[in-house]
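Of the protein chains in this complex, all but one are displayed in their positions.
Chain nomenclature is as follows: A, B and C, assigned in order of appearance, with residue numbering initiated at 1 for each chain independently.
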Amino acid sequence: MPARYGMVIDLDRCTGCGNCTVACAVENNIPPGPPGVTDRTGITWMRVYEADNGEGFPETQSAFVPVMCMQCEEHTPCVSVCPQNAVEVDPETGIVGQIPERCLGCRYCMAACPYHARYFNWWDPKWPEGMEKTLNPDVSPRMRGVAEKCNFCHGRLHTAREKAAAAGNAAIDPADYVPACVESCPTQAIVFGDLNDPASEVAKLSRDERAFRFLSRLGTEPKVSYLSSRAWVRSLADRVLARDQKEEARG
Amino acid sequence: MDSQWIPRGLQRTSFPRFLAWILPWAGLLAWGLFGAALCLIEGLNQTNMDNRFAFGLWIYLDLTIIAFGAGAFFTGFLLYLLRREALRPVINSAVVLGLICYSGAIIVLMVDVGQPLRAWFTFWHPNTHSMLTEVTFCLTCYLTVLLIEYVPVLLKNRQFRRIPKMLVFEFELHKLMPILAGVGAFLSFFHQGSLGGLYGVMQGRPFAFREAIGIWPTTFFLFILSAMAAGPSFLIVTTRLVESLTKKRLVDDRALRTLGRISGFMLAGYLALKAIDTLVWINATSPGAGFPAYEYYERASFGTWILFLEIGVFGVLPALLLLSRHTREHRGWLLTAAGLVLSGIALNRFVLTIQTLALPTLTFDPFLSYVPSWQEVATFTAVVAYGVLLYSLSYRYLPLFPQERELAQS
Amino acid sequence: MNRFRVLFPLAGLLVGLTAGWVLFPALLYRTEEQPLQFSHAVHTDTGGMACADCHSFDADGRFVGIPTTAQCASCHADVMGETENEKRFVEEYVKTNREVPWKVYARQPDNAYFPHAAHVTRGGIACERCHGPHGTMNTLRPYQVNRITGYSRDIWGSSIGRVGMEPWEGMKMDDCVRCHRETERARACLDCHK
Partner (left out) sequence: MPLTRRDILRFAGAATAGIVFSPLPWKMLDDVAIWTQTGPWIPKVPRGPISHVPSICSVCPAGCPVTARCVAGVPSSLRAASGSGQPLCPIGLTGHHLAYHPLRVAGPCLVEHRGEKVLTTSLSLDEALRRLPSVDGDRSVMIVDQRPGRAISDRYRAFVRQHPGSFYAVPDDDASMRTVGYDLERAHTILAVSTPLLDGWTTPARTARLIERRSKNDGLRILAADAARSRTATLADRWMPIRPGSEAALLVALLHLAHAHRQPDMTPSMRAIIERTTPERVAAAIGVTPVQLRHVYEKLTERGPSLVVVGGDGSNSVDAETDRLAFQLNRALGAASNGAIRQRPAIPVSEGLRERDLAVATPLSSVPDASVALVIIDGDEGTCHLSWESIVRTLHPGASIVVSLSPVLTALASHADLIIPSPAPFESFGEATGDGTDIACRYGVSRPLHPRRPGSVDPELVLGHLSGQVIEHEAALRDKVAGIWASRRGQIRTPDGSTTNLTSVEGAGSLWTALSEGAVWTLEGAPASASVRALESDASATDRLAARLSELAAGGATSTIAVVPTTWAPVTSCSRLSPLMTKLYQESGLRPTSEVAAVAPATAHACGVEDGAVAELRAGEQSSKVKVRVSDSLAPGMVQLSAGPDPVGFRSPEPPAVANALPRGRAAELRKS
């Protein structure tokens, strides 16, 4: 049976430290931002947002929400719009792959993504002199003028597959394939694995009563779920829910 | 000085005056090309677009001028296929305007994409499900059709008419016109629709997403209709503009009134469908996707007034003006109505591009604003200047308005 | 007279075709010599070695590619044979502990991912399938590099029109895809791209 890789992120454990963002950038050869870069022009495949309950001081409550490509399973918004097949869902893994070498930079996929999880290379990639020696050989740097996004550290899946193939195995050892954000999270807030394997922790957690997915009513079946025991955090899932929650609170 | 190039029997201004008219535009074109070159050489960081405002001024401009350029295909369709002979006086002008709008749009697109040298991948590895593929194919093909349609207009120049073979060629081309008009109409129907579909298919943007009819979202059909309303109105406005600039009568009122009536009909049909579409969207599509529709209009700059302006002032009002014989036959009202139609279509394209992207989808994400950089404005200006120049040259050296001579004599 | 006029278009056609088929390929590629000459034949025939003896896999199954100087030095710590090239190798590289800047005929760009383990170890494909009779050759042929892309000519294949190519020639994506289609393997872009 093909795999369906997915994630569950526990928002009650996330401290917003930023390890995932940085580890992701190191792993995936994402260049440092050039001078003048902003949170709207930078590239952070994995970005931690701060969400609050909308109340003023001192009733404000916040939560940190890591957001990356949700690897939508159905009607994947970025796949159908790409004019030249630079994006696709891998039927073997469920991972939404983006091929920067095929991309012409029309940014239609970025407009189409409800999670704003796609990033454009507004600048040429530049590392300080000598630092290109520290790049990860398993991921190719992108050029200016193309879109890119999280692919669950696909380079690591390659490594795991290669190891399996060298041993003559068809299947990889799940322990060999852990994305950088999962590996670097100090509080182990992120769990990764095969959603098709009912015994996997990720499959169990995604069915937890604390679990929810953002914008699930769009019908894109994202493969990244979130956990929280706080009702207001769960109500962030979509606007109708948030409105209902607010009305309920007002009575 | 250039008198041997000017069509026989037509009055044109002196060459120095013409030069004085085109030089400022050429200057603007040069400035715009500089801005565009910066974007191509330095990269799109020269623009104020960003990951959230992935589309900006340029896409808005493209959508708008292509809708305006619809006059070319629609007039050709009415004239050559439906035999509305009343439109013959404006057909040449319509072809030139169409050519300007479409080639302008493609020039801007080439600056807008991050990797123009790879743009041909769309033809080599097309994703047939993408509306943008449909747009690209149709735009390219239709631009070719427009270029062919432009050739007979070009061959009407005095110098070309001196070569006998050219005359034969032009005659042969004329026989082709109905076929070209047919092909052009078919292609145009599709890409006008696909441009609407571009936004309507975006599942992840409930503000723009619409239910599908067949394989196309409703915006597909709304765009076709609205473009058919805009095209004739654009012809009215440009013709009147040229007339006032040259202080000459170029087209008899009958042709323009016919255009106005067609525009009015199309607009009325469009408005009826849009009203239904909007109601379905507010009550079913958007809330079904988790977005209460009224929330879209809670932002200060994008209140419901925009919706009322688009449907009321820029929709129902001009439709009534154009459908009533009384106002239609009044030159001032006709022009006003045509102007309102164009404003309405431009506003509709603005709402679909800019407002769609400004509205956040994630609940904890802020509302964003976007102001184009000077490089974007310059590139935009370059296209406008290019259009003015091409039209000015065409007007001066080609007999764009077949009625010009008789109207001048009368 | 008229017959003579026909020659102009014919000459034009000839010039165009020559430019495209002969002149262009000659200009497009730059030829570079390898830093040292190396005889695979000596190692495989006389030495009786197999490809994998030098081009091996590491503990994680990653293909190591061209052996490092240290690996070569396990035999060639000192000059063993008589050739000038070996002497130079020992003097200039082994003794100074430098790596030989070999030019790799089969080098794919950074964005391509080719797992040797999956093809050779698991798939049982022989090295010759893609690398041809490289291992039995006595010399290293000149290395040709595309002036525009920087790719080795082996990726496109020696024939500019890609006609009459040997089965092992050509390492373009199309060539990979053809085989993958035939064997119905690997469907996603990211299977072979990184």
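The rule is short, and it goes like this: contacts are C-beta pairs under 8 Å (C-beta built on N, C-alpha and C of every residue); 3 or more make two chains touch, one makes a residue touch a chain.
From a predicted model like this one, the values you see are computed outputs, not experimental measurements.
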item: Displayed partners of the chain not shown (whole complex); value: A, B, C
item: Option touching the unshown chain, where A:Gln98, A:Ser184 or A:Ser206 are the choices; value: A:Ser184
item: Touch criterion as defined above, residue of A:Leu135, A:Ala211 or A:Leu241 at the omitted chain; value: A:Leu135
item: For chain B, the residues touching the chain missing from this view; value: 115, 117-118, 120-121
item: Footprint left on chain C by the chain that the document does not show; value: 1, 4-5, 8-21, 24-25, 28, 58, 60, 62, 64-65, 68, 109-111, 146, 148-151, 156, 160-161
item: Interface residues of chain A (partner: the chain not displayed); value: 10, 12-13, 15-19, 21-23, 25-27, 29-30, 32-39, 41-44, 47-50, 52, 55-58, 60-62, 100-101, 124-125, 127-137, 139-143, 180, 183-188
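Criterion: only the chains that are shown with their structure count from here on.
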item: Where chain B and chain C are represented by their mean Cα positions, the distance between them in whole Å; value: 52
item: Inter-centroid spacing, chain C versus chain A (mean Cα positions, whole Å); value: 38
item: Per-residue multi-chain contacts in chain A, two or more chains; value: 102
item: Multi-chain contact sites of chain B, meaning residues that touch two or more partners; value: none
item: Touch list for chain A against partner chain C, complex; value: 88, 90-93, 95, 97, 99-102, 138-141, 151, 154-155, 158-159, 161-168, 170
item: Residues on chain B engaged by chain A in the complex (per definition of touch); value: 43-45, 49-55, 112-116, 118-119, 121-122, 124-127, 129-133, 136, 198, 201-206, 287-292, 295, 356-357, 361-365, 368
item: Residues of chain A touching chain B in the complex; value: 34, 36, 38, 40-42, 49-52, 65, 67, 75, 77, 80-86, 102-108, 110-116, 118-124, 143-147, 214-220, 236-243
